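The block that comes next holds chain A.
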Amino acid sequence: MRRLLVLVLVAGCVSPSFNDRDYELKAGNTAKAVASSLSTAILGADAARRHKAGEPYLSVLIGNAEKDALAVQSTFDGVQPPNAAADRLKGTVDDLLASATTGLSQMRIACRRGHLDRLPALADGLRSTLDELRFLAEHFQ
Partner candidate 1 sequence: MKVVLKVFLGILTAIGGFVDIGDLVANAVVGARFGLSLAWVVVIGVVGICLFADMSGRVAAVTGRGTFDLVRERLGPRAGLANLVASTFVTFLTLAAEVGGVALALELATSVSYLLFVPLVAFLVWFVIWRMPFEKMEQAFGLAGLALLAFAVALWQLGPDWSELLRQATHPSVPDGEGHPTYLFYAVSLFGAAMTPYEVFFFSSGAVEEGWSRKDLRTERLNVYLGFPLGGLLSLAIAACATLVLLPQGIGVDHLDQVALPVVLSLGKVGLAFLIVGFVAATFGAALETALSTGYSLSQYLGWQWGKRTAPREAARFHAVVLISVVLGAMLILTTLDPVKVTEYSLVFSAVALPLTYLPILVVANDPDYMGESVNGRVVNALASVYLVLLTVVAFAAIPLMIATKAGQ
Partner candidate 2 sequence: MTGRVRDLALHLLDRQVVDTDGAAVGNVDDVELHVPEDGSPPYVIALLTGPQALGPRLGGRLGSWLVFWSHALSRHSGADPGRIGMELLTDLGAQVTVARSRVELGVHENEDRARTYFVERIPGARDARR
Partner candidate 3 sequence: MRGADLLGLPVVGPGGEDLGRVLDVRLVQDGPILGAFAALRIEGLVVGRRALAARLGYDRYDAQGPWLVAAGVARLTRGTRYLPWADLQLTDGEVRSQVADLGPVPKIA
């Protein structure tokens, strides 16, 4: 809920220049890409809950999702925020990315240890992050 409030704040500042708009678009695309990775892993956890998938498949699926999210995160880290408003947006996105990548790596570790039964709970813990990422992605399209 805290993050959503921040989001509303950020959205209130309409970006004045091309640079800011560009940064917002980058933030939006970043959120969209990581949301895609998260959804993939969550669907995988769903399959695990219903005993529809085994360890090899899920660890590839979740491992790739984690790898993609990390790559997107490091690309976004390399982008220079143009002003203070962008700094705040960056703070929010960074927060979300950190929680996504941490969650994904926990899922990957559980999966590789064969604890498939833990995946659904871990996935449930990521749903709010996913919602916020999607909100962000939609907002900064």
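On how the list was made: all candidates are chains of the complex that A comes from, given by their letters.
Descriptive notes on the structure:
Quick note on the criterion: a contact is a pair of C-beta atoms (placed from the backbone, for glycine too) under 8 Å apart; a residue touches a chain by one contact, two chains touch by 3 or more; residues count from 1.
What you are looking at is a predicted structure, and each value in this text was computed from that prediction instead of being measured.
Evaluated over the candidates 1, 2 or 3, chain A touches in this complex the candidate numbered 1.
Taken in their complex, chain A has these residues touching candidate 1: 32-33, 35-36, 39-40, 42-44, 46-47, 50-57, 59-61, 63-64, 68, 112, 134, 137, 141.
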